[in-house]
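Every protein chain but one is kept in place in this view of the complex.
Up next, subunit A:
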Amino acid sequence: MDNDSVLNDDSGSLEHQACYIYTPTSEASSLAIPKKRRAAPSPSSSKAKRGKIDPKNCEARGGGGHGFPTLLRDLEDESAVNARYEAFQRLWRDVERRTDDVLAQVNDETLESVSTFVSKAGQDIYGEKLPTGLILTGPNIASHGVLFQQIESRIQSVDKLGRVAILTSKDSSNLKNVLKKIIRCVTEIHDGFDDEDEVVVDVKAGRNPSRYNYDPEIIHDWCSAHPDAKVVVAVQDTEAFDPAVLVELISILHQYLPKIPFILLLGIATSEDIFYEKLPHSTIRLLRGSRFDIQRFEESMEQLFEEAVLSPRSILKLGPRVADIVFERQKDHTRSVTGFVMALKYAYMSHFYANALSVVLGAVGSEEEMNTILSDAHCDAIRNLPSFKPFIEAKIPSFPWRARDLLTSNKALKSAVFTATKECQRYTTNLAEAITLFRKLQRIVSPQQAGEIPTYELYSRILWGEFTTRPAFRDAMLTTKKINAEKFHTLLTAISTLPSELSSTLLESASKLQELQSQKAAKGSTLVSEFALPDSHRTTVKSGRVRLDELKSGMTSQDTEYHKLVASTVQSLETYFKERFKPYTNLFLHEIFFYDLKSPHSQVFGAKPRPSVERALSRPGDYLGCECCGGGVDGEEGGIGGSQPYTAILYQLYLESPALIGIYDLWTAFRMVCMGDRGGDQDEDGNADDDEDEEEKELQAQFYRALAELRFLGFVKYSKKKTDHLVKLAWKGL
């Protein structure tokens, strides 16, 4: 508490100041170095030495360091802590680089076409109409800013087609501001365009001192200095832009069109129809141009997922639980690609921050490094992993001596760890391979289904190992059997190009199929397998059978051959998938290679401020952990305990009250809860009036404060209907 008083003193005058620069007093800064959980060196014999070294090292890095805590009950080596941090930095940077590349490519197509549109737009094509590009940006407004900046840099710096002025709805307060902004964007120097600009602008400015700064003639002057440059006006959020200003802006741009090569780009988040409804026909008639769709969120998300999670280069994988949380949030709430990257980053962060064994990931490539970095404490921790037990139990029947070795010798364990890391990596590589193969198959066989369910939604099912029992999987396999020979051939050639152990067999089947097909084609018909026989239209079983028999008898030897081929291919594919889609939990050390902790993610990204406040106030014991207000189980029935914090009492009274609350009523109830029994005692004494008065006054002060707090939290406000009444604003659990 000493700290606090110091703090209060030096900020006493500042706490009512709106904002200020914090300057720590010398005392404060010396206290500031955290004295965290590195308490006393552990007394347990041999590790005492390390314990002593530890704090010093921590101190040293405390200054500019990464702040990673020492784990394993302070037994972790300082070098291991640093290694963990470095591994995090290295692995995440790698992922970040790759995701950045993907993100940069995401809009590439759109940018390309917009750029072409801008370069082509001119009077020869569009005549007197204003060339307009409608960019359908999709509902994720968070990404629009990025997109328009990409457009700007593409047109302005990369393709050097002219100048871009990006307008947002914030600028749309009036036409003057809009024009000012356009002029500023066009004439002021941005890096990346011709160097001579500066001179030109200066000259212009000197020549026309009398012009207003919102006169489009300024742009005209600029244009005469840059004969080839175009002026692109891009409205980022057309829906929010003031329509009246937009109409005026369009008419002005149109009027200046003969003088200045204006091009208008409009970002539309909803749909064209809504945009058309917003503007008068006379304005729309001034426009002509084309429409650009940006890549769908699902597609870019899928690309990103494949690069950041599936790729064998990403060593740390998301576990199924975390993946579910992350993707559900994406699907239902954010729908933003950057949001996913951030969630992934947080997974990396928490894995390396809190899991001491994550250090293994940094040393995946070399056995030597792994041996040096793994300390005794690490080995003990590995033996405590849940996946160690099944691993050792599997060893016992066949190699009992090996199992004993693993339990007793750290050296044996370390080499086992190294093999396990290889195993884990093999598993993930195989997994990625199989998933890609399956997706390709699905896209050919049933494109519709493939479009509906993106890869990342299959991912967690696959990791649980239950995917092969899912309808999506069985459907895909069944349809594979039923497709016609031609499609089957494309399928075989397509999936045989992917790297997998099946590719050679698939290639063989493909050539065989080709052969059969050509034989059959010589006879003038196509290959039919038994699977592909049409369903009978007859109603009785018998007649159905008859019809089938007829069809069967019509089949040639090539058909039978083909049938066998299909059956064997599908069979081998199925075994392949079943083999690859095994649950990841079977792996030894899967705890290290798969990050699968639900708790920080769900809380850190999906905050629930209101339930948390409500819980704190209705069951303060949950947070305070005190005995007096615990009452957890029977708390529901047992009225309101007077021992709770005052605000909590008031809140619980508030919960029971109607929508309009009289302050006096609330006060009476409050007093009764807090003083109920005590009041009774004193009353019998008879002459404790003064005391009680004082006590009541104090309680009243508490009541006021609690009430003000409830107001501050947003639970109540004053009623305008009645004096001294409160309006209830929040119902619990709503």
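Rule of thumb we're sticking to: a residue touches a chain if its C-beta (ideal position, glycine included) is under 8 Å from a C-beta of that chain, and two chains touch if they have at least 3 such contacts; residues count from 1.
Methods note: contacts and distances are computed from a predicted model.
Its UniProt record calls the unshown chain "Origin recognition complex subunit 2", which is the correct pick from "NADPH:adrenodoxin oxidoreductase, mitochondrial", "General transcription and DNA repair factor IIH subunit TFB4", "Origin recognition complex subunit 2" or "Serine/threonine-protein phosphatase".
When the whole complex is considered, the residue among A:383, A:512 or A:725 that touches the unshown chain is A:725.
Between the chain not shown and the residues A:14, A:158 or A:274, the one that touches is A:14. Where subunit A meets the omitted chain, the residues involved are 1, 3-4, 7, 11, 14-24, 28-29, 31-34, 36-37, 63-64, 66-69, 140-142, 144-145, 170-171, 177, 334-336, 338-339, 342, 345-346, 349, 353, 603-607, 609-610, 612-614, 616-617, 620, 623-626, 628, 637-640, 643, 645, 647, 653, 655-669, 671-673, 675-677, 679-680, 683-684, 686, 692, 697-698, 700-702, 704-705, 707-709, 711-715, 718, 722-725, 728, 730-734.
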